[in-house]
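All protein chains but one are shown at their positions in the complex.
Chain naming follows the written order as A, B, C and D, and within any one chain the residues start at number 1.
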Amino acid sequence: MEIGLNHYLVLSTILFAIGLVGVMRRKNLLMLFFATEILLNSVNISFAAISHYYGDLTGQMFAFFVIAIAASEVAVGLGLLIVWHKKHNNIDLDNMSSMRG
Amino acid sequence: MELFLYTALFSPLVGSLFAALFGASPKTKIAGIVPSALLGVSLISSTILLILVFTTGHTLHVEMMTWMATGDLYIPFGFVVDQVSVVMMMVVTLVSTVVHVYAVGYMDHDKGFNRFFSYLSAFVFSMMILVMSDNFAGLFIGWEGVGLCSWLLIGFWYHKESASWAANEAFIMNRIADLGMLIGIFLVYWNTGTLQYDGAFAAMPSLDTATLTWIGIFLFIGAMGKSAQFPLHTWLADAMEGPTPVSALIHAATMVTAGVYLVVRSSPLYELIPNVGLFIASLGAFVALFAASMALVNRDMKRVIAYSTLSQLGYMFAAAGLGAYWVALFHLMAHAFFKALLFLGAGNVMHAMHDELDPFKMGGLGKVMKGTFVMMTVASVALAGIFPLAGFFSKDLILEVAFVNHHYVIYAVLLFTAALTAFYSFRLVALIFHGEERYKLFGIHPHEAYKFMLVAMSPLLLLAVIAGAFKAGYFDMVTQLLPDTEYHVHSAATYWIMTIGTQLLVGFAIFYAYKKYTRRDIKVPDGTSKMENSFAYKLLINQYYIPYFYEEYIVKAYRELSEIFWTKIDQKIVDGTVDGIANILYKTGNTTRVMQSGNLSTMLKWMVAGTVALLSLAVVFGLAARYSGEIKSILSGLGV
Amino acid sequence: MLSPINVSIESLNLMTLAPMLIPIIGALLIIVIDLFKSEQDKTLYVMLSLLILGVDFVALVDSAGLFLDNGTITGVFDMMLIDGLAILSQFIIVGASMLFIPLALTHKRFHEFSYPEFFALFLFMIAGFQFMVATDNLILIFVGLETASLALYTLIAMHNRDKSFEAAVKYFTMGALAAGFFSFGSMVFYALTGSVEINQIAAVLEANNYADIGFVLVGVVFLLASFGFKLSMVPFHTWTPDVYEGSSAALAGYMSIVPKIAAFIVAMRLFEFLIHSGVVWLEVILYMGVVMTMTMANIWALVQTDVKRMLAYSSISHAGFVMAAILIGTTQSNSALFLYWILFSFTNLGSFSMLWISRQKNLPAHQQSDHSYDKFAGMVKTSPVAASIMALFMLSLAGLPPFALFWGKLYMLSAAVSSGYTVLALIMALNSAIAGYYYLKLIVYMFMKDPVVENNGHVYSANATLPLKTIIGFAAIGTIFAFIAVNQLLEFVTLFVYNSGY
Amino acid sequence: MLDHILSILIFFPALAAILGFVVNKNSIRSYGVAVATVEFLLALWLWFAFDSNVSGMQFMEQIALVPAFGINYIVGVDGISLFIIILAAFFTMIGIASLGEMKDIKNLIITLLFLQMTMVGVFVALDAIVFYLFWELSLVPMLYIIGAWGGPLRIYASVKFFLYTFTGSLVMLVGMLFMAYFYHQATGDWSFALLDWYRLILPESFQNWLFVAFFFGFAIKVPMFPFHTWLPYAHGQAPTIGSVILAAILLKMGTYAFIRFSLPLFPDASVYFMYPIAVLAIIMIIYTAMVAYAQKDIKQVVAYSSVSHMGVIILGTFALNVEGITGSIFLMIAHGVVSGALFFLVGVIYDRRHTKLMSEFGGLASVMPRYATIFGIMLMASVGLPLTINFVGEFLSLLGFYKQSHILTLLAGTAIIVGAIYMLSAYKKMFFGVVTKDENRNLPDVNKKELFALIPLTVITIWLGVYPKPLLEPINKSVEGIVTLMHEKSISEEAKLRIPNINKDMGLITKSSGEAH
Partner (left out) sequence: MFEAIAFYLFAFLTIAMFYVAVTTSQALYALSALAAGMIFISAFFFILGADFLGAVQIVVYSGAVMALYAFGMMFFDTTREVKEKQGNKAIVIGLSSLAALMVVVIVAAPIVGNNIEAIYPMTEGVGNTQEVGMILFTKYLVPFEVAAVMLLVAMIAGIVLAGKKMDLSLTLMNDTDLMTMKEEDKKVHP
């Protein structure tokens, strides 16, 4: 049973879907950010796999930059959470709906 | 000669404007005298023109200026003085001069004295335009102008609800007819290419009969309105709300005869379509009888005379319809004199009786108002057609016309109507001037009118008596323009039998009326007598329920329909749709804005949902693309 | 063994990097200044930023000259792609930034402007956007986009009040999800074509004759979702009103212009070749998206009670309107996009600046939000000139001739009509009519209602300073006399778009 | 100066309005009157210099605006537009002069001057976009006038007025762009110039669609049934001056545009849609007249009467022959004068009593005889009495349309009946009868300022009713040009038949080189 590109793509998709579940059901912002990390990571698997099967390095490059981006997002995201937490002492997004309509 | 033409035409206008200057100021005699004098000038000019036309046979045709010119349409302000119009001019100026002078006295105590003369002279001006115009559009100007003045004068005492109502009724009803006239004019223009009488009539023989018939019908519809023919007759009786001189001038002598004038003027057209002529004649005969029947029982002096006017208009139409245009015009002229006289006399009575109109409340007035009594009696005799007064020559001629043309039904109807005419005329005279002095019961002290009013009426009296004498000269003159058919009963015996028979019939009717209404036991009817409860009486006193029908089924329906149009259709449906669209948009916004709950989780869900929606569309499309061959075969298998 | 790669400096075309490097250097300069001497007044940084952007602008003019002479320039291992779209959009980005940065010179003191980091981040953000538009490599697009976005989130939060934090967090979180979508979409295209460069993707797909259409569509869906987020297309728009409301009016105005033009350029590069290759699905989806975005945003804007929020929805609607250009995909429509956006930036600059100068620090009791309609009731009585100018901007936004936006609308509608999108043109026209209502609502409040609370009009210029007024005057003149410049603009834009092959 | 007279006519009031901001509040009225008078004199000068023997455009000016897209500032005047321009200048003048005491009068006068710019602009524009520009721009001052000085529902009314018209004209804009696109297809150049478009012969199906697109814009402006419901609100709520200008000039934009755009551009479509439009016009005439009869507010009566009269104008326009079109143009002017005067008159009584409900009046004829007289004259003009200005237009319009359809003209002719019904009953309610309300007993009659507006209108009403030639002649000349153009351009058999061949070489038509494919 040869593991082909499609296997990786399917895996990647499943992980992506799990990430989506997390994004949608999490109310705790910190844990919501976990889910966004899952999204990005799941795509990385595919990039690496495609790169491998095509014998092309571009995919790895992409994955590399995705990792960099994910790291930066964490920094900014945490910064925002800290500011919010300082003022409100919680990081639940349900408390965050002063603007609506 | 043009000078006389313009003088005749414009001096009433000058008079009107002169009086209008004093419109808002308190009553000044001069506002009455100057217009009257100017009308005198107009009368003199007309007379000069008449003499000119009569003696030389020349006609006068001037074009003052262009009115409208566009495309192929060219309408000037053109005036023509020919044998027909000069007769009308004479009638108009003469009667109006008399009425003006009379009104100086009659309106003496009225606040709106100045205004009155302004309107009255304006009317004469419009009437002069109507009769003198050389084209249909000019005729229409006068046509509408007299309508306007009639509106102003009927509603002269505008504080009276009934007067302003009657004014509006008259105007609107005339407008209905005017639409017909307008359509007739359009037809004339598009078929003959011109609205000038001479050009249009010259082109008509080459048109097909159907077109001509339509033209004839539409023009006659116009005439029906102005001359108050059935079914547009109701306004005339109501128009009696106006001051009596107005009734005399407008609603007896001149304006209402405009319809007859139109038919006479359009004789070249109606010559070509005898079927329409027959219809006109039949309608005329019907109206003659119809109106006379309503006059029999009416208890309003002025209305009785109005119905009699209506009846006489029927006679004129009967004559015109049968092709006897000169006869119609002759009766028009004669009728103008004696009917105006009758009305003015009635005005005197009204004054004497402090605006009381019910003849049953009068009686015996002959003793205190000798002059008026004489004049009204003469006028009634003339109306009844007793030899040798004017009515005999004109009205009996119409009977002859009907007889000679073998329209025996029309003849019979007209003959019967003649009897009725005599009866109701003398019913009136008897009730007013003879018998018990019932007015005393109401504490009224009647008095004779001003002398000069009686003097002013005297020309009419004279003409009512002698107008028949002009017949020969008149005939010679107008037949240069109108068909000169002579109407003689072939055998002399028949002629004498007819004439004398008619005279006897009329005489009997007069006698019967006198006998019935000079009795001592005449009471003011109180609705209890047997006659008053009979069906026929009720039918007649209610004018065959026609006004009731109009009010109930047309006026009310129109009002209610208008209300429905406004509140239901315009506001609810038309505007409601517009506002509805706006409201739907706004409500959609209000209901869907909950999508923007402000909750981050919801927002994320929306984003994912959007993506999934796009994905599902993509999958459907992708699958369809991939399996397009299979799908096609399945679909074809299903017979799609 | 890997052989060393020999490249000549000339072949790298390092000049292509100049416009992006200038703001980066400027940002570093600001940080360095702060390092050595802190507590400087904001005017220093504003002017410095303005100067740097000015230099950047000149560099762009230079690139434009090169482009006109030589056609599309690629550089640095074909990573940079300087074509007409890149130049035009950079003109808009830098130009709009120059117009917006003086808005920091407010009368009142606001948190963000007291820190030089704000200006540094601002310049970094501009560089990020510039990278994003000046390449067709998805990696660089992604990195540039994230650089700009991360800076932008921070700029929003730096306003330092609850609503701005909330706005930043919302924007950030959704942005993170969109980033996930972007990478997934890119991955799909990479899987299909083995390339992450748009022109090569196009070439390979063309060669395959779109054999894996389903696969392509999955990629399109994810990229569409990601750019739909940036361009705030319904239903990815939900962040827009909240973020605009949470940020300062100045920044909100900025956000309605600059990030969107960057996203438009990428969308144009990405989607137009697909549409031209006959991917009907995309056409249908874009059609629906355009119509939904215009209509729904308009409908929601109708029911707003806050002017800034209304303007947020209105800019969603405008973005939808302009999105039609990508759907139509002709030279005329792409030119119309630029023309529209240039004119739109003037008008929106003006309207948001008007809100900005009326910004109070503390809300009076009768006022629900910073810029509620009630605040502007009866404005004409106390500040007629300001009211007239505000009305002018509203009329321009509504597309009333001869004000700026009318010409953009005109040309855009014409583009739609000329390409057979008649129904779309009608829908666009009718949407303009719906939009008329909420713009009018503000005019009605200003001109026809009585003030809720009697005031002396100070509230409408509470935050005004001379530079702000100058900017507004500039915007107003630009809005009124746009018709003089339209011809030159149109010719200029068409030249660049046409020469880029779009 | 004559070379640029049209631009001066357009921009002089606008410039004056801007300078007006500087003028002191107490002197603004004199300033406004002075400016409007100068404008009116300029308009008269234009008339004086106008050559009635030329059917085409005169005093043309052209400035490139967006040449890359074929948009140019082109203005010109012919017999069709000349008198509406004069009328606009005239009404602005007497409108400002007769203004009563109002709040914020400075703003009002400045707004009126801006409005004047847009009004003149619409009627002289010969480029579709410039036309559209002024067309849309005219909404703004009117919006402000209604919204700021109007009655209790003023905001609803003004917004409705604005949005309704705006919506329609956007559809029209799409049509214009289509037209330009066709021109582009045919010739390779972009052009929005009307005279260029005149040379284009379009296939019938395109004509029909474009006609419909333009129709939306124009019909809402006219306003035609069923798009008329903004009008009663706008009139009902607007201040007197607003109603006057709206009725006298702004509504004419729609009918003018029909003649300027729809007929010559789409002759076949005009023939194709003649019957449906005529039916709409007849509904307008009868239905709105009946609605007018049901009104309780005198201003609403006049407002609905406007719609009714506009129906006759539309009918005349779609007579497609010289008589009808000339009549409809004349009726535009006539209706402008008469309905303008009627709105003035309603304003007079409103100023005194602050109510417009007819039930509040009654017997005014004895209290205010001069007022009643002028009202009476205008009433008679409104019902189309001969020798008043309205009759000439109505007569010619109906006469013209009679050529096309007998039955429909007969139905439309009921205008003269239904018009009389609502007008007379309104007059009766207000002026006849006895004075029942105490407030009415001592109402002052019209004052000098009001007479300044009313006397000239009365004079015009009668003068042009008796002697319409000075207007009819130039109008006729230009209309002949248009009808000739239409006849030559039309392609369908029916259109050739319906549109008469005047067969006069107008020297206007140069057979087009670019026919649309």
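Just so it is clear, a residue touches a chain if its C-beta (ideal position, glycine included) is under 8 Å from a C-beta of that chain, and two chains touch if they have at least 3 such contacts.
As the structure is a computational prediction, the values presented were derived from the model and not from experiment.
Q: Thinking of the complex as a whole, which visible chains are touched by the chain that is not shown?
A: Taken over the complete structure, the missing chain's partners among displayed chains are A, B, C.
Q: May I ask which residue of C:Val58, C:Val76 or C:Val452 touches the chain that does not appear here?
A: C:Val76
Q: Determine which one of C:Tyr45, C:Phe67 or C:Phe131 touches the chain that has been left out.
A: C:Phe131
Q: Determine which one of C:Leu17, C:Ile73 or C:Leu270 touches the chain that has been left out.
A: That would be C:Leu17, which touches the missing chain.
Q: Thinking of the whole complex, not just what is shown, which of C:Ser49, C:Ser63, C:Gln90 or C:Thr147 touches the missing chain?
A: Candidates C:Ser49, C:Ser63, C:Gln90 or C:Thr147; residue touching the omitted chain: C:Thr147.
Q: Using the document's contact rule, name the residues of chain C that touch the chain not shown here.
A: Given the touch definition above, chain C has residues 1-2, 5, 7, 17, 24, 31, 76-80, 108-112, 114-115, 117, 120-121, 124-125, 127-128, 131, 135, 137, 139-140, 143-144, 146-147, 150-151, 153-154, 157-161, 164, 188, 191-195, 200, 204, 207-208, 211-212, 214-215, 217-218, 361-362 touching the missing chain.
Q: Tell me, which residues in chain A touch the chain that this view leaves out?
A: For chain A, the residues touching the absent chain are 1-11, 13-22, 24-28, 30-31, 33-35, 37-38, 41-42, 44-45, 48-49, 51-52, 54-58, 60-61, 63-65, 67-76, 78-83, 85-86, 91-92, 94.
Q: Can you name the residues of chain B that touch the chain not displayed here?
A: Residues in contact with the chain left out: 601, 605, 608-609, 611-612, 615-616, 618-619, 622-623.
Heads up, the rule we're going with is that only the chains that are shown with their structure count from here on.
Q: Report which interface contains more C-beta contacts, comparing B-D against A-B.
A: B-D
Q: Find every residue in chain C that makes contact with two or more other chains and list them.
A: Within chain C, residues 169-170, 173, 177, 241-242, 303, 437 contact more than one other chain.
Q: Hunt down the residues of chain A that sit against at least two other chains at once, touch-wise.
A: 23, 93, 96-101
Q: Would you mind writing out the residues of chain C in touch with chain B in their complex?
A: 169-170, 173-174, 177-178, 181, 213-215, 217-218, 220-222, 224-225, 228-229, 234-236, 238-239, 241-242, 280-281, 285, 296, 299-303, 434, 437
Q: Where on chain B is chain C touching in the complex?
A: 582, 585-586, 588-590, 592-593, 595-596, 598, 600, 602-604, 606-611, 614-615, 617-619, 621-623, 625-626
Q: Quick check on the complex: what are the chain A residues that touch chain C?
A: 5, 9, 12, 16, 19, 23, 29, 32-33, 36, 39-40, 43, 46-47, 50, 54, 56, 58-59, 61-62, 65-66, 68-69, 72-73, 76-77, 79-81, 83-84, 87-88, 93, 96-101
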